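In this view, the complex is presented without one of its protein chains, the others remaining in place.
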Amino acid sequence: MSAPAYEKVILRNLQDPGYRGTLAEYRARGGYSGLPKALQLQPQEVIDLVKQSGLRGRGGAGFPTGLKWDFVPKDLALTKYVAINGDEGEPGTFKDRQLLEQEPHPIIEGTVITAYAIGAHVAYIYVRGEFVEGAKVFQRALEEAYAAGFLGKNILGSGFDLDFYMHRGAGAYICGEETGLLESLEGKRGQPRLKPPFPAVKGLFGKPTVVNNVETVSNLPPILVGGPEWYAGIGVPPKNTGTRIFSISGHVERPGNYELPLGLPLRELIFEHAGGIRGGRQLKAVIPGGASSPIFTPAHLDVKMDFDSVAAAGSMAGSGGVVVMDETTCLVRVARVIAHFFAHESCGQCTQCREGTAWLHKMLTRIDEGKGRPEDLEVILDVCDNMKGKTICVLSDAAAMPIESYIKHFRDDFEHHIRGGACPTGMA
Amino acid sequence: MGVAPAATPPLAGFRPETREFMAQIVSRYPTRRAGLLPLLSLAQEEHGYLTVEAMEQIAAFLGLSPTEVYETASFYTLLHFRPIGEHLVQVCTNLSCALLGARPVVEHLKQRLGVREGETTADGLFTLETVECIAACGGAPALQVNGRYYERMTPSAADALLDRLAGER
Partner (left out) sequence: MADTIGLTLNGRSQEVAPAATIWQAARAVGLEVPTLCYDSRVAPAGNCRVCMVEVAGERVLAPACARQVQPGMVIETQSPKAVAARRMVVELYLADHPLGTCGVGKGCELEALARRLGLRGSRFPARSSAPKPDLSSPVIAVDLSKCILCRRCISACSDLQVNNVIGLDARGFSTTISFDTNLAMGRSTCVSCGECVSACPTEALVERLHQDVAFRPDARKTRTVCPYCGVGCNVELHVVDNRVVRVTGTRESAVNLGKLCVKGRFGYDFIQHPDRLTRALIRRPGVPREAADQGDPRDCFREASWDEALDLVAARLGGLKARYGPDALGVVSSAKCPNEENYLIQKFARVVLGTNNVDHCIRLCHASSVAALIYALGSGAMTNSSFEVYSSDVIIVMGSNTTENHPIISSHMRQAAKRGATLIVIDPRRIELVNHAHIWLRQRPGTDVALLNGLMHVILKEGLHDEAFIRGRTEGFEQLGPVIEAYPPERVEAITGVPAADLVRVARLYGRAKAAAIYWGMGMSQHTTGTDNCLSLINLGLLCGHVGREGTGLNPLRGQNNVQGAGDMGAIPDNYPGYQPVEDPGTREKFERAWGVPLNPRRGLTITEMMEAMRQGGLRGMYIVGENPLVSEANIAHARAALFRLEWIVAQDIFLNETARYADVVLPAACFAEKGGTYTNTDRRVQLARQAVEPPGEARADWEIICDVAVRMGYPMPYEDLAEVFAEAAAVTPIYAGLSYARLQGEGLQWPCADATSVGAPFLHKERFTRGLGRFVPCHQRPPRELPDDDFPFVLNTGRVLEHWHTGSMTRRSHGLDALYPELLVSIHPLDADELRVRSGDRVQVVSRRGRITARAEVTEQTPKGSIFIPFHFAEAAANLLTIDALDPVAKIPEYKFCAVRVERAA
């Protein structure tokens, strides 16, 4: 059974088995032809063009990219920055790592386009500390791009200058939050900032800053080449255009990154592209957009995988990390693992996040180990309720929402643990 | 902030080429402080972990207080304040890996190495850590050794890997 084929925008070149992502290879396949097009336009025209394409951020929140750029003050005299978010860490997501390791040049080309559009002359890419190979490859790509005149002074004779530096993280999921990322770039603890002000007005080093995800900017060169109408024709226009990379993992036959148009049914992703449930087992649950997203059940298989449809179904498309769980999975264990993650990654500023994530983990561990108490589920739900919409950033919400959804959809698993003291699935 | 001349030159505890690279990194940013995280990583590369002296020297070099350096450093899990083993084995125990058997791999490694999570073997060869998602869910269960990925781990695959690493010495 072969899965339906769709036009690829970002991973196109990677279909060639021998492709290494060097500058020469990228250029041989038409790379760096979007940038000259952008440089021939006025910055505002680039912004408008990206708006027309309908591109939305691929990092998690799905905010319209052109609109984000448009918030940056147009004053030419102001110093502005571009920060590229390569701090992928959302459990279940592994697309940015692949881009950094295998296709770095579209990120660079997209960054130059972004910087040109908002009038920035310095850009930084924040690469997750764990991505040793990705950092090596990307650094080489930066050097190639400088040498070829795609970075540095007077890029392609346009008079536009851009310096682009790599900045490596050192182990903190919260630096994927855009203001946490900015703090970390400034040499501080990656603690998210109070908003307002937003980065577009007061960002890196106090200057207007656009923070874009690695995958997001990788879309820009093709958009410049193919035109916004072409891009907007992919997916579900007008608001869910283009493709995105779905990282599919868990109990599927063929885990991996799949670049697909927005709006395909979840069923197609799992059963056609990822080869279905391993060993022919039954599907139990799916996390549709990374660990922060509320869980789906088999009843959600027909939900279309675009930003708005997933949201309408009660979850979020998030980072595109799809984690598939079969019937052997215990949702108490899943909850414990997820709770541990958020407790480990809470920056510790806001009380209900710092304390709440830790207590959630403690209580879920207690339940998983058969020591739960009848009142625990209500206490957990109460904590979750008071962790949402009350903190500086959304990590607290992200910690609470999935747990709530697990209890909502799989309450039996929890109650069985509390009542019987043992796991019905016997998960290791 | 100012950098004061002193009897001992700045960053005296680092190799000259490291010092030079550190200065170059700092020049990439409009504030000296922004160079902190990359400098800490370099310091760790050179010494194996962050010594108090290294943190103090970096503080002086960047015009920061030791507190500002330490509180930043201690936020990040890849930075260590005690010596670690030659091979840092970091096993992902997050969701996709957990679903596909990370726990048995960890338990096996603990037994084989005779350490608990976060500890280093007596011979200084291995430090075992469990870590959160390392973006290798497609090859779960996965682990990293000194930043290098090893995927689709099983207890026996982990054994073979350790044997090989131990033999490299």
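Letters are used for the chains, namely A and B, taken in the order the chains are written, and counting of residues starts over at 1 for each.
Heads up, the rule we're going with is that a residue touches a chain if its C-beta (ideal position, glycine included) is under 8 Å from a C-beta of that chain, and two chains touch if they have at least 3 such contacts.
Please read these numbers as outputs of a predicted model, since none were measured by experiment.
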Problem set entry | Among the chains presented, those that the missing one touches | A, B
For this session: Tell me which residue among A:Ala343, A:Ile367 or A:Ile418 touches the hidden chain in the full complex.
Result: A:Ala343
For this session: Write down which of A:Asp48, A:Glu355, A:Glu369 or A:Glu415 is the residue touching the left-out chain.
Result: A:Glu355
Seminar exercise, completed: Against the hidden chain, chain B presents residues 1-2, 4-8, 52, 55-56, 63-71, 74-75, 81
For this session: Could you list which residues of chain A touch the chain missing from the display?
Result: 172, 189, 194, 343-352, 354-359, 362, 375, 379, 382-383, 385-386, 389-392
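As a convention for this text, only the chains that are shown with their structure count from here on.
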Problem set entry | Separation of chain A from chain B, taking each centre as the mean of its C-alpha atoms, in whole Å | 24
Seminar exercise, completed: Within their complex, chain A touches chain B through residues 79, 88-94, 96-97, 128-133, 163, 165, 167-173, 184-191, 205, 247-251, 255-257, 287, 291, 321, 323, 325, 329, 333-334, 337-338, 341, 344-345, 347, 428
Problem set entry | Contacting residues of chain B [partner chain A, same complex] | 28-31, 33-38, 40-41, 62, 71-72, 75-79, 93-96, 98-101, 103-104, 131-140, 144, 146-149
